[in-house]
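Of the protein chains in this complex, all but one are displayed in their positions.
Chain naming follows the written order as A, B and C, and within any one chain the residues start at number 1.
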Amino acid sequence: MSGHVVPPRIYFAVFAALMILTALTVWAAFQDFGPLNTVIALGIACVKATLVVLYFMHVRYGGRLVWVMISGALIWLGILLVITLADYASRGWL
Amino acid sequence: MSHYLNHDYGIRSWLLTKDHKRIALLYLISATVMFMIGGIFALLVRLELLTPAGDLMQSETYNKMFTMHGIAMVFFFLIPAVPAVLGNFLVPMMIGARDLAFPRVNLLSWYIYTIGALFTLWAMISGGVDTGWTFYTPYSTAWSNTNVLVTGVGIFITGFSSILTGLNFIVTIHRMRAPGMTWFRLPLFIWAHYAASIIMILGTPVVAITILLLALERGLHLGIFDPALGGDPVLFQHLFWFYSHPAVYIMILPSMGVISELVACFSRKRVFGYSFIAFSSLTIALVGFLVWGHHMFVSSQSVYAGLVFSVLSFVVAVPSAVKVFNWTATLYKGTITFETPMIYAFGFIGLFTIGGLTGLFLASIGLDVHVHDTYFIVAHFHYIMVGGVIMGYLGGLHFWWPKITGRMYSEFWGRISAAIIFIGFNLTFFPQFILGYLGMPRRYHAYPEEFQVLNVMSTAGASILGVGYLIPLVYLFWSMRYGKPASDNPWGARGLEWTTPSPPPVENFPVTPVVTEEAYAYGTHGKESPVG
Amino acid sequence: MLSDLPLFPKQASSMAWQVDALYLFLVALSAVMSLLIAGLLLTFAVRYRAKSRADRSNAPEGNNTLEMIWTLIPLGIVMFIFTWGAGLYFHMARPPEDTMDVLVVGKRWMWKLQHLSGRREINELHVPVGRAVKLTMTSEDVIHSFFVPAFRVKMDVLPGRYSTVWFKPTRPGTYHLFCAEYCGTKHSQMIGSVVVMQPDDFQAWLGGDVSDLTPAQAGERLFNSLGCITCHNPGSGARGPALTGLFGRQVRLAGGSAATADEIYLRQSIEDPRAMQVEGFEPLMPTYRGMISEEGMLQIIEYIKTLGPGPSAGAAPSAAQPARGGGS
Partner (left out) sequence: MADAHAGALHAHQFEDADQQKDASTLGMWVFLLTEILFFGGMFLAYAVYRIAYPAAWAAASHHLDVRLGGINTVVLIVSSLTMAMAVHAAQLGRRQQLVVFLILTMLLGGVFVGIKAVEYQHKFAEGHVPGPGFHFEGADGRHAQLFFSLYFAMTGMHALHMIIGFGLLAWLLAGSLKGRFTPSYYTPVEMIGLYWHFVDIVWIFLFPLLYLLGRH
């Protein structure tokens, strides 16, 4: 699962992408896209995080088990967020 | 012969040990101490409730008693009991490994547990804490004048010992299995621990951050749940129960694993429906995370959220029922003997059945409104926690005691004390179901007189239960020195842990075992001689 | 002694027998299931004890049909119980239209209640038999819980929020009122009683003490003394939005969002007016946080509720039938 030597140019490419995305998200924050602002900011953050996980953290070259575990943890986080927020969203309903 | 107990001597060899078996014994000692502390608080609570007027102690004192009873029992006994003692000892042996994957992390987890326990004990000695083990805000953040901060720090620290234990088990079960030990040859004890470990690593961090936020609010005015700032105390309840409900499964799943081993061994038969029991553990671990809101049916969470939590709570009851049916079916056409561990297993199945069925009352949202926060819920969770977890723990402790110490305990006293515990338990907690339905709220220091008869019964039962717990403490301790030496496999049980000497050598197996058969291959190799 | 031992609390509300019916069903189900399991355990334990010579050939190690049966049948049963309990819960969560309202403030360690006629009570609640009663509750400090076992109702009472509970007493008598959510040192003394009276007796009791203003009148008095009236007057060109017919209506806020003018909206508008800026008005209103007690807040809200549609805002309305805004 590990021991895979990633060529540095991939690291640099990922780094460049992260930098561009950072600039993009700052730029986007100052434009008015309405509710889309939040979507864009979080979307870019997710892309950046995915890049770091896949390349810097070598998950792209790793075994299936790590994939399963990461998705498991994200599902659990999703459970926590979605169910609790659903409570707040439906507080007024009867 | 050299084994893990005698290959090295001195306190240093224990406090710096990296042997999972010795760490299990360290946990056994500290968990027993915490159990006795929690037990003393419980007896004081029951004594106070003998009379309706609340005249034994001040209400401040009483509130601290039930709080510290809950904290000591939940965080420092029930959660580590089966996994950190029996699991630590048995997980590597059952899968044919020399140790856990990270022995130093394992030792670290015990030190973390101990430091957390010392913090909490310090908080108890220097004035105590009175928030209830649930730490509901804003009472805990703004109104209680007791040692909430120190207690919170203690529980926060201890959480990491649970995380590290779970982490160790998961990696060990994935990576350290002996050749031929496929997933579906694993003993059900391992499946149960794997499922519990998932909860430990995914739930515990949430309660850790929750307690931390509470501490920040109390100590540094970072008002995350403060209604004065527009914060929501119900959010605290969401975060708290996201861990603390699944925590129930951290306690009960490993105990269920023990019961699967006991029932198979003393029926001399493969467990009925192996894969169904295995998968029911995983189902409980997953669905158990979706039901936390049933602790909040009257908290003013939304009506629809309540309904969703209610239906999921009913769903999670099904895999538990499946386990009970499968254990019962295992007895069919078995060759059953009634040694002490088996008596505990029978006790577990009976009490857990009642605990589970009364869970249906609470999952039923319209009925829960009435019994919520009454003695009904107290009775229910003691049937699960004491009737389930502790019965399984004691059964397992007796079952593997010969392996752990190399000595047999007194079978006579074992059976007597199991019976006393069973009777005392029911007398203590069954009346509380009725009390609860009559409407006696929990955490009451004084109560209306019409509730007295049932409270007296409960207190009488508690004293019997207390005696029942003291007897094993005496004869188990006695057996360590004077007990009959145990053979490698005194019960004629299957499983890798019974193929090594009692007590086992330092690295468990002289040569790494190769597994060629299913778990619980009773019968296929002819009957082992019954216990002598 | 045991003959005095009750197994059920008194049934004193329309809800009580419904809850008891579900309870009894579950008790029966539990008894059947427990006896079934215990019976099987005992039978097998005796029949297949090591010394018996019972036939042990073809001992099964599993049976998928059986597993399906004992997974699906319990699933069906619990789903049936779920729908039963859920129906009951909806019934509890939805108060009927025509209720007698009482305002409740919990504080450590007492219950303060006020009828809409103005009569105040502490740790006691008098209600007439046969009339649905709705409580609007809030807390001054920590979380409490309003619990009347004889009515089978319970609801948490939270600081900074309003929760409601309703019940319809069916039998005169005096019943326990408990605080069910642990609230500190004297939690077990935060108790009282609910007195259910015949309607005539209740009217006599209610009229027995006329010195108090109704909550709406007290709210109006507060409204005037705090100077709210200077801006929130129904005249044109007023600096604040008119409150006539406001309660229950949709309000457009500055910034484009909308909110329903319910209790919590009014409370937030009084405490953080500039956070709840109504569209078309200047942010002039100062905060009234800390200047109004929890009871005062409930009274002002009660007063605003009575400002029904029509020009006669401010006129003393009938307190027993507060005007409720249209559906939200």
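We take it that a contact is a pair of C-beta atoms (placed from the backbone, for glycine too) under 8 Å apart; a residue touches a chain by one contact, two chains touch by 3 or more.
This one's a predicted model, so the numbers in the text were calculated from it and none came from an experiment.
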Exercise. Omitted chain: which shown chains does it touch?
Worked result: A, B, C
Seminar exercise, completed: Only one of B:5, B:24 or B:101 touches the unshown chain, namely B:101
Seminar exercise, completed: Of the candidates B:87, B:154 or B:223, the residue in contact with the absent chain is B:223
Seminar exercise, completed: Residues of chain A touching the missing chain are 1-3, 5-6, 8, 11-12, 15, 18-19, 22, 25-26, 29-33, 37-38, 41-42, 44-45, 48-49, 52-53, 55-57, 62, 65-66, 69-70, 72-74, 76-77, 80-81, 84-85, 88
For this session: For chain C, enumerate the residues touching the unshown chain of the complex.
Result: 255, 257, 271-272, 274-275, 277, 283, 289
For this session: Provide the residue numbers of chain B that touch the chain removed from this figure.
Result: 92, 97-105, 163, 166-168, 170-172, 174-176, 201-206, 208-210, 212-213, 216-217, 220-224, 226, 228-232, 235, 238-239, 507, 512
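We take it that only the chains that are shown with their structure count from here on.
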Seminar exercise, completed: Among line, ring, star, complete and other, the chain contact graph is complete
Exercise. Of all the chains, which has the CA centre nearest the overall CA centre?
Worked result: B
Seminar exercise, completed: Note: chain C sits from chain B at a C-alpha centroid distance in Å of 36
Exercise. Rounded to the nearest whole Å, what is the centre-to-centre distance of chain A and chain C, using the mean of the C-alpha atoms as each centre?
Worked result: 42
Exercise. For chain C, what residues touch not just one other chain but two or more?
Worked result: 93
Exercise. Residues of chain B touching 2+ other chains?
Worked result: 303
Problem set entry | chain C residues within the chain B interface of the complex | 1-2, 4-9, 18-19, 22-23, 26, 29-30, 33-34, 37-38, 40-41, 44-45, 48-50, 54-63, 66-67, 70-71, 74-75, 78-79, 81-82, 84-93, 108, 141-143, 145, 147, 149-150, 152-156, 158-161, 163, 176, 178-189, 272
Exercise. Which positions of chain A touch chain B when the two form their complex?
Worked result: 65, 72-73, 76, 79-80, 83-84, 86-94
Seminar exercise, completed: Residue set of chain A touching chain C in the complex reads 92, 94
